[in-house]
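Working notes, structure below.
With one protein chain removed, the remaining protein chains of the complex are shown where they sit.
Presenting chain A:
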Amino acid sequence: MAGLELLSDQGYRVDGRRAGELRKIQARMGVFAQADGSAYIEQGNTKALAVVYGPHEIRGSRARALPDRALVNCQYSSATFSTGERKRRPHGDRKSCEMGLQLRQTFEAAILTQLHPRSQIDIYVQADGGTYAACVNAATLAVLDAGIPMRDFVCACSAGFVDGTALADLSHVEEAAGGPQLALALLPASGQIALLEMDARLHEDHLERVLEAAAQAARDVHTLLDRVVRQHVREASILLGD
């Protein structure tokens, strides 16, 4: 794209951030009373809403029941007004299915599924870049809000590579520019990776740096989410009484 510099000579990105800086994150837990758990997160202009129902009895075909674990079901849908062009089909298209599958893989790694027969997680997103990361962060808060046991938080962030520098937390403009992008979901306490996804071409020499930038950004997200959850738990326990 002529004239659009993703990284200026002084090291500033299009929206004025430095290479390793995250967008502003705001999060709230418990936004819906009727769901077991719910959370809302804003990462820059990307907004994600996650709602969790469960664990509950398997509805529909009994044959899908796993004898020793819970079944995690994720659905991703984006609002029709959320992308540049109005989307006619909010769910069922390939990208939504793929996102749902990735979310399911991420959370099956984090939720202690052996303790329950079934949980279901539905996630709804409005996007400006970084949809996977926002979905995972919102879903983590929602699962926490529902009281479903998890190994640890799952914090996610995207990272890209421009002009020899690894950029953390890409916005829509940076994603649309077409460079390599990596999405990482991390369990911060143990440093284990729940999901790593990239479908672009990147030289293997650069992979280490981009991965490290994404991991550091995910840990920063964890610091923020941790603060939000502790504040919520403290307020709720005061309201519930001693």
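One rule holds in what follows: a contact is a pair of C-beta atoms (placed from the backbone, for glycine too) under 8 Å apart; a residue touches a chain by one contact, two chains touch by 3 or more; residues count from 1.
Assume contacts and distances are computed from a predicted model.
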Discussion item. When one chain of this assembly is omitted, its UniProt record names it as which of these: "Exosome component 2", "NAD(P)H dehydrogenase subunit 1", "SKP1-like protein 1A isoform X1" or "tRNA methyltransferase activator subunit 11-2"?
Written reply: "Exosome component 2"
Discussion item. I'm checking contacts with the chain that's been left out. Which of A:66, A:176 or A:233 qualifies?
Written reply: A:233
Worksheet entry | Which of A:145, A:174 or A:220 contacts the chain that the document leaves out | A:145
Worksheet entry | Where the missing chain touches chain A, by residue | 36-37, 54-57, 112, 116-117, 144-153, 187-190, 226, 229-240, 242
